[in-house]
Every structure is written in C-alpha cells, then in structure tokens.
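With one protein chain held back, the other chains of the complex are shown just where they sit.
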Amino acid sequence: MNKITILIHCKDRPYIIASVTNFIAGNQGNIVYIDQHVDREQNIFFMRLESEFESDSFNTEVFKAEFKANIAERFKMKWRIYSSERKPKMALFISKYDHCLYDLLGRYNSGELNLEIPFIISNHDTLKPIADSFNIPFHHIPVTKDTKEAAENKQLELLEKHQIDFIVLARYMQIVSSKLIDKYPNKIINIHHSFLPAFVGAKPYHSAYKRGVKIIGATSHYVTEELDAGPIIEQDVTRVTHAHSISDLITKGRDLEKIVLANAVKLHSNRKVMVYNNKTVIFS
Amino acid sequence: MNKITILIHCKDRPYIIASVTNFIAGNQGNIVYIDQHVDREQNIFFMRLESEFESDSFNTEVFKAEFKANIAERFKMKWRIYSSERKPKMALFISKYDHCLYDLLGRYNSGELNLEIPFIISNHDTLKPIADSFNIPFHHIPVTKDTKEAAENKQLELLEKHQIDFIVLARYMQIVSSKLIDKYPNKIINIHHSFLPAFVGAKPYHSAYKRGVKIIGATSHYVTEELDAGPIIEQDVTRVTHAHSISDLITKGRDLEKIVLANAVKLHSNRKVMVYNNKTVIFS
Amino acid sequence: MNKITILIHCKDRPYIIASVTNFIAGNQGNIVYIDQHVDREQNIFFMRLESEFESDSFNTEVFKAEFKANIAERFKMKWRIYSSERKPKMALFISKYDHCLYDLLGRYNSGELNLEIPFIISNHDTLKPIADSFNIPFHHIPVTKDTKEAAENKQLELLEKHQIDFIVLARYMQIVSSKLIDKYPNKIINIHHSFLPAFVGAKPYHSAYKRGVKIIGATSHYVTEELDAGPIIEQDVTRVTHAHSISDLITKGRDLEKIVLANAVKLHSNRKVMVYNNKTVIFS
Partner (left out) sequence: MNKITILIHCKDRPYIIASVTNFIAGNQGNIVYIDQHVDREQNIFFMRLESEFESDSFNTEVFKAEFKANIAERFKMKWRIYSSERKPKMALFISKYDHCLYDLLGRYNSGELNLEIPFIISNHDTLKPIADSFNIPFHHIPVTKDTKEAAENKQLELLEKHQIDFIVLARYMQIVSSKLIDKYPNKIINIHHSFLPAFVGAKPYHSAYKRGVKIIGATSHYVTEELDAGPIIEQDVTRVTHAHSISDLITKGRDLEKIVLANAVKLHSNRKVMVYNNKTVIFS
C-alpha cells in the first residue's frame, strides 16, 4: 500500500477541490484525509490531503509529474507531495540546557515521533553524555566570534551529508546566520521562552517578572531574518503570581518550552504545517 | 448564490470523497468547506461539506433528490442537507437561574448566534421580565407531579406550532420525558454543571467540594434517556483550591456553564455536530 | 461583630508579623485571615489581614489611630484599614459595547459583587435602556475634542458627589485624562483586549490576526499615564487557529474580556490587591 500526503496552496477559485479529488480518483487513489482552508483576506486556498494507492504499479515520481502537468500548473499551485515511506530527518542544535533535549529524545525513544535524528550539534560538549546514552551521534562545533563562519560551514556540511530535512534549535542560544536560514526556509524551528510577540529577544522571563504579568508562555516558530518574528507554529501559557521569583518563572517555563517545542516538531514532521504571509496554517 | 451544508455518515469504503465532490462539481457546485473523519474502531466515515451554487436554476429539493438517488443510496449513507437560507429555530427552556439566559440572549442580541428564538418556556414566571426586556415571547408552563403530562403536551404544541428545530435546557432543572426525547433525538441540548462523567445527577458542586477536586467543570450534551449520559458536545474546566467554599464553586461554575452552553449552541446551530455511538464528531 | 481588613507594605525587617498580630490580640481582635508576601528583589514586605472584634466598644477610628501610633509609624508602613460594613462604591464608564456591561450588571444583580454602583457614565446614550432595566442611574456625558474638559469636570463632580471609591472602564474607548488618574491612583480599572504587553493600543485583535498568534488574551489593569502600561490585575487567554477571522477573534475575545474584568473588579472590591513598583500583589 502506497500512501502520500499532498500540500497545496494557490489563489482561491472554483473547482479546486473537485479537480484534485477527481484526479486522485482517476489514479485509483482513495482519499483518507482531506482538510482545507481559505484565507479570505488574501484570497488564498490551502489544502492538505492524504491518499492511499493500492496498485503495485503506483509510482510516486510518475504521480508527481502527472499531478504537476494536469493540476498544479492549471491552478498555478505551490505544492509538495510526500511519500509516507520516508521519515523526515531532523538535526538537533543544542547548547547547555538539557530539558528540551531530554524531552525530545525521550519521545523519540518511545516511538512518539515520526522522524529520524541522524545527529546532534552543540557549541558546547556539556550534554554529550545525554546524546551518548540515547546513542545519537554528537558533534561538538564550538562557536566564537572568529570561528563563526567556519563553524557554520561545518554545520552545513553535516546537514547536507545527512540529507537533513529540518533543524530544531532546542534552546541553542546562538543567532543562526542568513546563509543557513536561506538554505532551510521555514525548516528551522526555534523555541522562544515567551508568549510572542511579548518579550522578544534575550531574558524574556526577567522582562515578564518586571512587567508583572499573570501568565507566562512559550512560542515555537520558524526562524526568519528578523529575530523572534517568524511564523508561529505553537504557543502555550501557564499562570503565575506575584509570589513567583524569576527563578520560579524559569522553572515553570521549562515545562512549557518542552511541550510547545515537542508539539511543533510533531506538527512539522507530520507535514501538517503550511506557511504563507509569515503565518502558519496548521492542519491537525 | 445558493449555499448548502451536507452532513454524511456511512460505513467507510474507498472513493466516497471523490464520488461526493465529483457529484457536486457535476451540479456546478463549488465546494468551500470540506472536512472528514473516520472512526477506525467502528469503521464509520463522517463528512461535512459546504458548497455554493451560482446558477439561478439551482433548486435544493431537486438537488436533494438527485443526491439521494446517485450518492446516498449507493453508499448507504445517513445524510442531511441544509440550506443556509433557513436559520434553525431554538426553543429555550428555563427555570429560575438567569445566568445562562442573560448570556444566550446577550449573544442573540449582538448577532453572534445563527438562529432564531421564537419563544422561551419556563416552569416559573420569575424570569419573565428578562424575556420581556429582550422582546421574546415567554410562556409560563408550571410543572407539578399532577400536571406534568398536560404541561408537556402544551410544550409539544408550542414546539410544533413554531417548527422548532432544537431545544436548549438552560438550567431547566426538570427531567425531560421520553416522549420529548423521542421527538427531538440529539436535538435537546442540556448544560450539566460538572465535568462529566464525574458527578452525575443533582448537586455536583457539593460532590466536587466533598471529593476535594482541584478542577471543576461544566458539560453540554444531548439529552438521552439515561441521565447525564448523552453525547458530549462541549466541556470546559477551571481551577479551584481548598479555599473555595461550595458557594464559591457555584459562582465560578456559572461562568463555565454560560460559555460551555453557548459554544454547544453555536456548534449545533451551525450544523457542525454529528452523533454516532453516543459520541459526537465536531467539525469546527 | 466588627470586622476589618488591614493592608500593609513596608521595608522588610524582622518581627513585623509578630508585632501586628500581637497588637491585634491586645485589642481583643481575632485574626481570621492572614497572608503575606516579601518581594526579595526590592526587600518589601506586604501583608493582608482580616480581624474580628466582638466588643461593642470597638471603634474603627480609635483602632486606626492606635495602629498608626503603635505599629505603622514604628515600621514606616504604608497602610489602609477598611471596615467590612462599608461596601466600596464603583462608577461604571461605558461607551457602545454592551458585553462587559451586561456581565457586570448580571453579577451585581445576583449578589455576586461586594460593591455598590451609584451610577453609570457614558459618552453615548446607546446603552441607556440596559442601565434602565437594571435600575441604575445613567448619565450621558458626550465627549468631543472641544467639550473634553467640561465633560471631565462633570464626571469629577458626579464621582465626588457620590463618594466613588473606584472607577471601572468597561470598554469606555476614551483616553482618561491625567487629572482623573491623579485623583484616583490605582483606582481606575481598565480592560484591554489583548494579552499585555503584546498588542498595546488600538485594534489588538487585528494585530493578533496579522501576527498569526495561536492564543489571544485579555488584560485588566490599573490606568496610569502610560497607555496600557499600568499594573496588571488579571489576565486570561484562549486558543485560536488560522481558521479564525478577525471577527471570530473579536467574538471569542468578548468572553475573555467579561471574565477578566469581572475577576479584577472582585479582587479590587474585596481589597485583595496591593500595588508596588507598577506591579500588583494579589492576595486571594
């Protein structure tokens, strides 16, 4: 049984859904999931569709070519088709904080995540023992002002060599360069420890404490050129009171960061996220 | 422009989606919303679909007949087709509590609800002034052990005369009879002041206090023969502590009851709820 | 039975709690509630205490004078003592939105609020019928660029005449002047329809939509000179998705605004809020 996932967006106009579903039926495909969204402000149509093809003769590449010629070009679609056979490959970038690392590797180990982790990159070697205990290759690539470019080239080399699909910055604590962002557009997921757009930048828990907010949050988003301003994938919040110190906020925040990042990773790796106009459409 | 909403469920099998979307396209309909769900345990397929038909010659009754002959019978579907022209008619049953009444009428007044309220029925006349201030006809139908059957016949007469589509028990505080339930299956919405299935029956806030729970809730569900056991439409919860008295729970619970009931009413009146196997599928 | 509430803050140092509790015991008072907080960053001590005095000869004014002489001056306290006999008086400022108005008056009517509402002020007469239906005097004081100062003087006159303790801006939609703020410091409660400090200023739901946040919020705060930057009393949030239009956000936000404002009003009127350093300490 072959199974594919199709993601589409294009200018909205009549008969898109009928044309796509008809095309799939014409290829002996059975649609097992369909969801769509229309952005009425921008007049953009989005669709996510999963289809199964029983025939032995089904060939994903042939299907893609025909889909392109018969459907995508007609509606001027942006589109992606994924075979469910291939799990996406995720590179983990970390620094010295271990909570998101433990959380993601624990989920990975338990089979909760539909992805592969070929390696972990860190600018410190502090967390190597954790990577070791989960049997994941660990690359220590220190980053200083002088070595930043060389470090990045090393990172890129590893990413390419392992055909990495997306990168997760699990509290990486380094600004990622334009070069990397350009190579992995909407494919670098960051976790920011505030409820964006509140408290952009460094030390958000300190700012939250100073402002006296009654709720703190965490936000997972795609990395873009502008700091903490990329498309938001997932957010969550928790209540705090005047009695919580900055250190309490940091501790409580860790629980949010773990869960928000894990949810964003799941949504992305299950191909449930589309990006348009610096916002996400999440098909869940 | 004609717009219809189609709700379908049937045994799952290949090509349902394609057949339906194809049929609509063949009738010059443009699908503007589609969502589906498969219950893998029961192997049941559910779909909700909105479609627009530009043609002046479109006729909902003709379309229904053709849908039945060409699609519904082939897949042995249970199905409903609604024209968006006709707003559903809701009867409000109340007693002496005013919070859900104020809330629903406030939303009704502000245009938030896609429905009509031809009248309010109450077993007390306490809240008549509120009905009056919103200009909604108010029928005082007292219910005693002896008059229960006569009262119910009066209710049924009003419901039929006004072609009521569904009934909302906004803290009505009376057990509704089998006769009414049979006539309005999955069309009587109740609000129960607990997080079902916890604390079924009377005085749930007292039971919650006694058990020492740290979270209380409210549940909106369709009324069935078994008390508080019907299909759940919506639930919400809020935190409480040891410091909250029973009276505090009642006060906090009122805010839950209002919002949970209003959400259930919106989901039902927008035809977003399907019921199967005493559970709901909510297309939102 | 006389009951008082004492609110205290001062520089933290040893024996404050013992001195205060001892003083109350010496006056035949029985403490029925005590809570305290120390801001470790600023080294400030806060306390809230409720005490009952059975004696017929108890006199609040005499007690205050002795508390001042024996305790407050010794510890250089800022302090307030309230008799529970006197309910605080709240003035409601509204404009054209009715949801917070209905909500507050519904709670007032049901006895949920420990306060009196001597009158409502509005710059429009749109909502007068609601005030009338709840039998609350309604003053229509139009505000234009030219009449702003005169209007404000009229407001101040009413506030003073009725010995108003605090003001609630229930979506009043007008910037309040420095004169009013100075006269009612930390006594003017506003509801802002965003999760502050995100989306300060006008049209926050539009900004939230544009940024693509996955959670929206509402914030109740004391009004200070700087717009939407005063001490936060209460906040709450709700989830949204890409499928929610701006108008959906506005509708969902209304439910947040109502509950957040009502909670802030309850906390303030029950003398559970202390302000220091542009932040609140909430004793609940």
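For reference, chains read A, B and C in written order, and residue numbers begin at 1 within each chain.
Following the convention adopted for this analysis, a residue touches a chain if its C-beta (ideal position, glycine included) is under 8 Å from a C-beta of that chain, and two chains touch if they have at least 3 such contacts.
The shown structure was predicted, so the numbers you read here are calculated from the model rather than taken from an experiment.
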Practice item. Touching the absent chain in the whole complex: find that residue among A:110, A:144 or A:178. Key: A:110
Study note, to complete from the structure: The one residue from C:38, C:156 or C:229 touching the chain left out of view is C:38
Point to revise | On chain A, residues whose C-beta touches the chain left out of the figure | key: 98-99, 102, 106, 109-110, 112, 129, 133, 243, 251, 255, 259, 262, 284
Revision key, fill the gap. Had the left-out chain been drawn, it would touch chain C at residues 14-15, 17-19, 21-22, 24-25, 30-36, 38
Study note, to complete from the structure: Where chain B meets the left-out chain, the residues are 37, 39-40, 195-199, 211-215, 217, 231-237, 241-243, 245, 278-282
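Everything below uses one rule, namely that only the chains that are shown with their structure count from here on.
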Check your understanding: Is it true that over half of the residue numbers where chain A touches chain B are used by both copies, so same, or is it different?
Key -> same
Exercise for review: Give me the rotation angle that lays the C-alpha atoms of chain A onto its copy chain C, rounded to the nearest 5 degrees.
Suggested key: 180
Check your understanding: When the C-alpha atoms of chain A and chain B are each averaged to a single point, how far apart are the two points in Å?
Key -> 37
Point to revise | chain A and chain C: spacing of chain centres that average the CA atoms, whole Å | key: 42
Study note, to complete from the structure: By the touch definition above, chain C meets two or more other chains at residues 243
